[in-house]
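In what follows, a single structure is set out as structure tokens and then discussed.
Every protein chain but one is kept in place in this view of the complex.
A, B and C label the chains in the order they appear, each numbered from 1.
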Amino acid sequence: MSDHVAKHGDGPEVYFQYEDIDQQQESYVVGMWSFLVTEVMFFGALFLIYTLYRWKFHGTFFGAHEQLNWKMGGLNTMVLLFSSVMVAFAVHFAQKGKTNKQLVCLGVTLLCAFGFLVIKTFEYGAKFDHHLFPNHSFSYADPEHHESKSWWDEALPAALKIEKHEQEGNPKNARLFYSIYFTMTGLHGLHVIIGIIAITALMVLIKIRSPLITDYIPTELVGLYWHFVDLVWIFLYPLFYLIPR
Amino acid sequence: MADHGHDHSEMTKGGAHANHILSERTILIVAGGLFFLMALTIGAAIYMPEPFKGWTIPMQCLALAIAVAKACLVVYYYMGVKFGTRLIKIFAYGGFVWFFMLFIMMIDYTTRPMEPVPGWEKQTSSALPRDTVKNPE
Amino acid sequence: MGWGPFQYNIMPEPASEHAPYYDALFMTITGLAVFFTITVVAMIIFFAARYRRGTKVNRKNILTHHTGLELIWMGVPLVLAFLMFGWSTKNYMAVRTMPKEATEIFCIGKKWMWHFQHMNGVRENNELHVVVGKPVKITMISQDVIHALYLPEMRAQYMVVPGRYTELAFTPTKPGRYKILCAMHCGTQHSEMVGQLYVMNPSEYADWVDKGGNKYKNKPLTIQEAGAQIYSEKGCANCHTGTDNPRAPTLVGIYEKTRKFTDGTSAVADREYLREAIKMPHNRLTAGWENTMPVYGGTLTELQVLQLAEYIKTLTPGKGDFVRQDVKHSTPGSDGDSSAVDIANKGGSAGNAQFRTSEERR
Partner (left out) sequence: MSSTVIEQGTVEKPHSEKNYLNADHTLKSWLLTVDHKRIGILYLISVTFFFFIGAIAAAMIRYELTSPKGILLSSEVYNKTFSAHGIYMVFQFLVVAIPAVLGNFLIPIMIGARDMAFPRLNLLSWYMFITGGALITLSFILGGVDAGWTFYVPLSTISENQISLCLVGIFITGFSSIFTGVNFIATIHKMRAPGMTWYRLPLFIWAHYATAVVVILGTPVVAITLFLVVVERGFGFGIFSPELGGDPVLFQHLFWFYSHPAVYIMILPAFGVVSEIITCFSRRPIFGYRFIAYSSLAIAFLGFAVWGHHMFISSQSAFQGIVFSIITWVLAIPSAIKMFNWATTMYKGSVHFSTPMLYALGFMGLFLIGGLTGLHLASLDTDIHVTGTYFIVAHFHYVMVGGTILGYLGGIHFWFPKMFGRTYSEVWGRMSAMIVFVGFNLTFFPQFMVGYLGMPRRYHYYYFAPEWQIYHVLSTAGSSILGLGFLMPGIYLTYAIFKGKKAGANPWGAKGLEWENCDSPPITENFEKPIIVTGSVYDYNPEEDSKLYEDEDTGMLGGKY
């Protein structure tokens, strides 16, 4: 009981406030989960706003969503799902103590995260060029901006292009759609960036054998966070890209 | 507390050990499930034959059901809720249940006419200039 | 009016049909609150005094829980709560159900004033005239931010939301002058977004409607004002705007200036020239314009021409220009009545400032 002094190099370190390693690990996991509950409510409010306006202006939302490239969205879903699998493997290897394999998995996750952001940039870029970013230059159902070419669209391989749809619906409500789209995907992107920072930090700490990382728990926490990011996207994809008529 | 140890009541009641290791096989099976469901959701939305494709609500429910299935796979296996302690389960379920608390708001919107007045636009509602492009005057 | 503290009311005058019902419920709830406050405070004081440290009382067999007692003090307030809930909901539904047969009035809230529009065409700013005993239904919308139309004596309040119509109904029962307030913070001059509700007898109201709903109308107009009115009625401003335009030259600063004409001559624009230009405009056309102006020879009396000329003299680029008469003449604060609205206006705030900016923008 009284030997709560940290023992370096002899199994995981127990911080002074904890009795034993079990307590420490559980506390971390409980803390992470209560933080994830917070995140659920954070995105929850946005999902509520989405539901409300989608229910109100379904026609326009359908029209507006046809401007989004579902193939790019699908690719992004795939990338994120794959990264999630990799994180699951990373946690698996961390638990088994196979540090090298763990690092490889985390590296692949990191690549996926960057890939996600690159794909997202192509989507956002095209939206900017078509004046679909909902600020004062927003323009919808206006042939001039609708027809305009965008480098971000042209640069895509043919398999990822979608046929151009007419911009249908009330331009104001369409702007509402894009406000919600950019807020939700933007915040999700911000979470991806935070995830990238967390994963990078984790990899560096593992690499330099930092005393901060003596067991698998940090990997598990980052993994929980990354799975949550994936989870949000799992819902964003059908809600924004696959709206039925 | 005869063992002089810490109070592990939440943990022991869960009946499982905290640091459960997911086997590689499970990870791969779940991954397969996830990718299959993803293909399914795209197929259901894009390549659905015509009479069904027009059914808004069933199609939306289908898409959401698939999303929920995917979410369950991730939450149960990858996030380890299935093997977690009772406390973790409470947090995981509680968060998602509480999310629906927000939907009390929908009572309001379904029981009042919320139709905005058509053509209403008076003041720009932002500090930045908006709607200045198309001014016939 | 009484003496000392008794000269102050504890409630606003109940002046609507709903007010007595409201006050009854309010006082009942207050009574309950007072009852519980006194009970608990008495309990606290009694226990604290009797069982203060050092007193010789029985302290054996202390009670640490008693489910029955807990259930009683959960149950009794719960029953009372449901009773009160039922009563208040009944009242609320009554007051929020819009009457079918009602005087309909439209209300527009904007920073920081109230516009009211009656069905008979009368427009009012920061004032509202209604008949006693007849239900009134106000349909409201805001032009900018959220306001709340609050009529304390009517016990009526509802928010005025941009982009959506909301409704408020009440039946005044007592003639008099009451307050109109904005109860939702709406910006800098929120506290000056106030007005007056006049509840009138039917005869008074009929009289008021006869005057066109304008208490300023009987006041004699100055000669310039009369001219301005003609200017507006005849639609002069349709062509003669603040600057020269293809249709007509501007009249700003025209008086006693030299005018050049199409036939090469020129003349000083004195009163005689103005009269001629109004009654027989085709006689001498200003260089650069065609003969498009209607002839007012038969339609304007000599007096009206004089008034018009006097008005044209006052026109300067900065001032005066082509104000819609209805707005100008219903501007409160133009007579000596020191109503709340007028005080606000003299302070250079509320209504006046609002009008000036909106007119300049036009």
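The working rule: contacts are C-beta pairs under 8 Å (C-beta built on N, C-alpha and C of every residue); 3 or more make two chains touch, one makes a residue touch a chain.
Computed from a predicted structure; not experimentally measured.
By the touch rule given at the top, the unshown chain touches A, B, C in the complete complex. Check A:Phe35, A:Phe62 or A:Phe128 against the missing chain and you find that the one touching it is A:Phe35.
Screening A:Asn135, A:Ser150 or A:Thr200 for touch with the missing chain picks out A:Asn135.
For the chain left out of this panel, the touching residue among C:Pro12, C:Gly133 or C:Gly242 is C:Pro12. By the touch rule set out above, chain B reaches the unshown chain at residues 1, 4-7, 9-10, 87, 98, 101-102, 104-105, 107-109, 111-112, 114, 116, 120-128, 130-131. Not every partner is drawn; the one left out touches chain C at residues 8-12, 22, 25-26, 29-30, 32-33, 36-37, 40-41, 43-44, 47-48, 51-66, 69-70, 73-74, 77-78, 81-82, 84-85, 87-89, 91-93, 95-96, 144-146, 148, 150, 152-153, 155-159, 161-164, 166, 179, 181-192, 194, 340, 343, 349. If you put the missing chain back, the residues of chain A touching it would be 1-2, 4, 16-19, 23, 26-28, 30-31, 34-35, 37-39, 41-46, 48-49, 52-53, 56-57, 134-136, 138, 170, 172-173, 175-176, 179-180, 182-183.
Convention: only the chains that are shown with their structure count from here on.
Mean C-alpha positions place chain B and chain C at a centre distance of 48 Å. One simple way to say how far apart two chains are is to compare their mean CA positions; for chain A and chain C this gives 51 Å.
The centroid of the Cα atoms in chain A and the matching centroid in chain B are 13 Å apart.
Multi-chain contact residues, meaning those touching two or more other chains, do not occur anywhere in chain A.
If you check the complex, the residues on chain B that touch chain A are 4-6, 8, 11, 18-19, 21-24, 27-28, 30-31, 34-35, 38, 41-42, 45-46, 53-56, 59-60, 63-64, 66-67, 70-71, 74-75, 77-80, 84-85, 87-88, 91-92, 94-96, 98-99, 102-103, 105-106, 109, 114, 121, 126, 128-133. The touching residues of chain A, counted against chain B in their complex, run 1, 19-20, 22-23, 25-26, 29-30, 33-34, 36-37, 40-41, 44-45, 47-48, 51-52, 55-56, 58, 70, 74, 77-78, 81-82, 84-85, 87-89, 91-92, 95-96, 135-137, 139, 172, 216, 220, 223-224, 227-228, 230-231, 234-235, 237-239, 241-245.
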